[in-house]
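Here the complex is missing a single protein chain, while all its other protein chains stay put.
After this line comes subunit A, so read on.
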Amino acid sequence: MTQLNLVESINAALACEMARDDSVLLLGEDIGANGGVFRATNGLQARFGRARVIDTPLAEGGIAGVAVGMAAMGLRPVAEIQFTGFIYPTMDQMINHASRMRNRTRGRLSCPMVLRSPYGAGIHAPEHHSESPEALFAHMPGLRVVIPSAPARAYGLLLAAMRDPDPVVFLEPTRLYRLFKQDVEDDGESLPLDTCFLCREGRDATIVAWGAMIPEVMRAAEALESAGIDVEVIDVATIKPLDMETILRSVEKTGRCVIVHEAPRAVGVGAEIAAEIAERALYSLQAPVRRVTAYDVVTPLSRLEKQYIPSLERIVGAVRGLMEGT
């Protein structure tokens, strides 16, 4: 058991899978000698060579596109997009090709690739470095969208993503990269995809969240506990396809639900979860479902980002409001 932060656990998962499976290769900008701007690929080129850890030209659409070609021909490429603001050129390839290859060819060809990228606000990054685009990818049939919330979960989920026979968009909360360490067993054991994780059991209300909001939500749960409110916390982890069964079971038990996400509110993943709860568990609810999200605004530059990201106070306030019917 080793204490690793989230970015170190990403590195450990990549190294583990590259050693286990010759068909895994990494490609992206500055991932070789530099080890990636966040060091997620640190030391991997020295260990696995330039042919399997490829410093690509600066061309995000091209990176995703060649990964599609590699994957269709039996490799398992893991493409790194340096920052979220640069992930949008990959959408043409992810939407038009990666997500559809299996379906279009009736399973003759498939696209087992992973598109990794740091995402989210809270690190005082420059413009275009802090967005949360999970809903954009989650809308696309054929893609998986996975977001870890802690080092051990990042390790296990990334292994699962690399072993998945279909394309996975793997978004890593930049704010958590070095925020805390956790015991991670580098044993090659993956965690299941398409499954929510129960972070905390509770009886009064359910908070559903993912990524960097999980530590925030856990703090909120502790604050609420001292006020006598017992909160259950669910880490969605796989944004698409959604494990609604786990969420519904929890909501049916607690009767209350707050969904917390860092992405803008409108047409976000929270809306999908709320709609599912309304369709399938309305009569279990003792109060309306609430969302605590970022605003429908451009992610602000760093001086305002604290006001943009859902805060502990907003989360606590939403749960209290549900409990008090206000």
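Keep in mind that, in the parts below, a contact is a pair of C-beta atoms (placed from the backbone, for glycine too) under 8 Å apart; a residue touches a chain by one contact, two chains touch by 3 or more; residues count from 1.
Here, contacts and distances are computed from a predicted model.
This complex has a chain not shown, and the name its UniProt record holds, of "Pyridoxal-phosphate dependent enzyme", "Sugar ABC transporter permease", "Quinol oxidase subunit 1" or "Pyruvate dehydrogenase E1 component subunit alpha", is "Pyruvate dehydrogenase E1 component subunit alpha". Contact with the omitted chain, checked across A:A59, A:A227 or A:V298, is made by A:A59. Contact with the chain that does not appear here is found for just one residue of A:I10, A:L26, A:A40 or A:V68, A:V68.
Residues of subunit A in contact with the chain left out of this view: 25, 51-52, 54, 56-57, 59, 61-62, 64-75, 77, 89, 92-93, 96-97, 101-110, 141-142, 144, 165-166, 194, 241-245.
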